[in-house]
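Here's a structure for you.
Every protein chain of the complex appears in place save one, which is left out.
So, chain A:
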Amino acid sequence: MNPFSSGTCLRDMIRAIRACKTSAEERAVVRKECAAIRASINEDDQDYRHRNLAKLMFIQMLGYPTHFGQMECLKLIASAGFPEKRIGYLGLMLLLDERQEVLMLVTNSLKQDLNHSNQYIVGLALCALGNICSAEMARDLAPEVERLLQFRDPNIRKKAALCSIRIIKKVPALAENFINCAASLLKEKHHGVLITGVQLCADLCKVSSEALEYFRKKCTEGLVRTLRDIVNSPYSPEYDISGITDPYLHIRLLKLLRILGQGDADASDRMTDILAQVATKTESNKNAGNAILYECVETIMSIEDDGGLRVLAINILGKFLSNRDNNIRYVALNMLMRATTLDAQAVQRHRATILDCVKDSDASIRKRALDLLYLLVNDNNVKPLIKELIEYLEVSDQEFKGDLTAKICSLVEKFSSEKIWYIDQMLKVLSEAGNFVKDEVWHALIVVISNASDLHGYTVRALYRAFLTSTEQETLVRVAVWCIGEYGDMLVNNVGMLDIEDPITVTECDAVDAVEVAIKRHTSDLTTKAMALIALLKLSSRFPSYSERIKDIIVQNKGNVVLELQQRSIEFNRILQKHPKFRSALVERMPVLDEATFSGRRAGSLPTAISTSSGAPSNLPNGIAKPATAPIPDLLDLSSDDVPAPSSSGGDFLQDLLGVDLSPTPAPSGADMPPKASTDVLLDLLSIGMPLPVQTGLSASDILSSSQDDKAPFVNFNGLASLSSLSANATSPANAAPMMDLLDGRGPGPQKSEENGQAYPSLVAYESSSLRVMFNFSKQRGSPQTTLIQATFTNLSSNVYNDFLFQAAVPKFLQLHLDPASSNTLPASGDGSITQNLKVTNSQHGKKSLVMRVRIAYKTNNKDVLEERQINNFPQNL
């Protein structure tokens, strides 16, 4: 140790830190050390640089900032001695990452060290380069690394090979320089070089099809031979792991063979013998052997094969699955998942075992097994499997219930051949794990119930029964409340009794009690309570003798701190008191909800949109189902805003009011607003909504904060979006333009809903200083694959565009049809626009999003202008 050393050495510092009893003490020690190190750095103290950096690395590991030591690494690397360089490179790898600018400064030192006469220094530089190399460094240093692939010492060659992998991953264009050197590494005898060389070849194949072809032609034979040699090699203590010589080499060779065999029958053919040998001869009682078998199975399943080997592979997986070791069972489930695409029948044989794994105590295994089981469900086995899963749902861990519920619901929906089965299963899930059921799932359930008119009575009774036993499941309560509100009379009168049902006697009083329980449950959230209020209003008409009691319950909420409930309570109370004559018309049963539209809408809505509409259960169906009296109220309806539809009849309009719930209401209460001419009302609304978007947003989030925080701005935005599109209809285009701008500024929003009830956000497909292209989307009912796009072109410059031509190209999975444009002259300064309709059919609907390359040509000032652009930001699910 240096005799002049002041302060503590590394060991003392670690000891001091370990002696700390509290984190405050530890912070104090670290702060003191850091101060000393900073001081030492400022003095440019060379003797302690080495030790300072070591301390910093330890401090960094504890999670403290150490950025001030970065330059010290560079200084150490630049010094001449091996010890300094060694710690310097270690510091470089630990304290910096490839994104730091400082790293560029080290390129030169690295270059020198890569050419150093001391091979250990070359090794250090290669290691550092391999671990943190950025694309720039890769370009600068690739020639050095390439040269080192032929270095005399194998330890350098293997490091250079791994370094090359990093380089070609950062800059794939450099791959071709490495192909020849990589191929020569495959002939090596040294295991380290061979392992890294095989790995390099595998990675080259991934980035370069040229490399893949080359290795496939030139090296397949040799690799098969190497694998055979290693499989048959005698015991060698240096590489032996539980009786197998170098399993790592086995695995890498199998991996490379997989890449070479994939999609090439000839290459696959050449490796079948050795694969069969590995699959049958490898010992499976130790982890190393199983790791090889695992890799071998994967290779067999990936290459082109007639099926003989695949039987072998699936059998190995079957054996894995019955293994007692959890690790082996886990990988078996993992592989069987991939095997389902090859041979679903063979995997089906293991269904019972897989079902057992779903119930395993190990979360990782459960998850894998559930994913696999999900793939195995088909029309024949769905009923027993769902039965098993639902039974398991009762006893499963809380944290697993979410996953399990989602899968069960998805399966039940997918395979619901009979409505009664679907409703039964969903009720079971809701009663067991209603709190885990996603909103769109119970929305779908309501749609199905609404459509099953012969089961209304049965469902409401079943729900009532379930509700009595499991009131703590939120979604169950919601669906039950909705159904009691809608079909309360059927509950009481035992309408539509099925043979399988037990008779049940429910009085009108019981039904009202149930809803009252729901509204008074302290765990009920805003949505549930709001739904319960609507149910009460409906019941007041179904059970006139309880009207007074219902009114009392409703009135109790008039002082509710939640604005939404308070408002509802007051409005409903008023309806009950002042308007008894059209109350019954108001609360008529909901018309049957349209399933096709609902499912299309679910598919079409973005993930955020789903959560947006989630709080508004009945507005979904309502918006869809209401007969399209006039386009304008329809638009309002869909935007889930509490705007009265002025042109529709009073009954309809109030029904809207009931249907929509959680959205903010514009200041004047909707119920009292006198019908006006539609344009006027809309302008009024705009004047309320537009200048104060932030404020409305705030109030919305206030209202909603108790249920879902994130949806408030979106709901509000919905409202704004459709309002502005309304204004485009109702007022002059010039007036509409600033509104559009406002929307643009806030990103794409649901712009315009078509008459069939689906809304996609419209898109500014292209915008330059001179031109804007907007896309509006719509779908035809019954063909979800086809999207109609209306493109609107606006000239933003002050010159007229002549010979305006819009062209578009799409990848193969799409089909595009272009209708003629409305004009080929585009007036200046946004003073009019061209529209053109496009029809896109997506053969990969639901898997891939739309993508399009557009080219726009026009003449302005006698100059030809061409603008091109790729559009990738289409809404999902188009």
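One rule holds in what follows: a contact is a pair of C-beta atoms (placed from the backbone, for glycine too) under 8 Å apart; a residue touches a chain by one contact, two chains touch by 3 or more; residues count from 1.
Keep this in mind: contacts and distances are computed from a predicted model.
S.K.: If you look up the hidden chain in UniProt, what protein name do you find among "Nucleolar GTP-binding protein 1", "28S ribosomal protein S14, mitochondrial", "Protein YIPF" or "AP complex subunit sigma"?
M.R.: "AP complex subunit sigma"
S.K.: From the list A:R49, A:R270 or A:R329, pick the residue that touches the absent chain.
M.R.: Going through A:R49, A:R270 or A:R329 one by one, A:R329 is the residue touching the chain not shown.
S.K.: For the full complex, which residue in A:M61, A:L498 or A:A596 touches the chain that was left out?
M.R.: A:M61
S.K.: For the chain left off this view, which of A:C73, A:V106, A:V122 or A:L162 is in contact with it?
M.R.: In the complete complex, the chain left out is touched by residue A:L162.
S.K.: Which of A:T8, A:T107, A:S233 or A:N287 sits in contact with the chain that's absent?
M.R.: Of these options, the touching residue for the absent chain is A:N287.
S.K.: Please give every residue of chain A in contact with the chain that is not shown.
M.R.: 2-3, 11, 14, 18, 54, 57-58, 61-63, 65, 81-83, 86-87, 90, 93-94, 97-99, 120, 123, 126-127, 130-131, 155, 158-159, 162-163, 165-166, 169, 191-192, 195-196, 199, 238-239, 241, 246-249, 251-252, 287-288, 290-291, 294-295, 298, 326-331, 334, 361-365, 367
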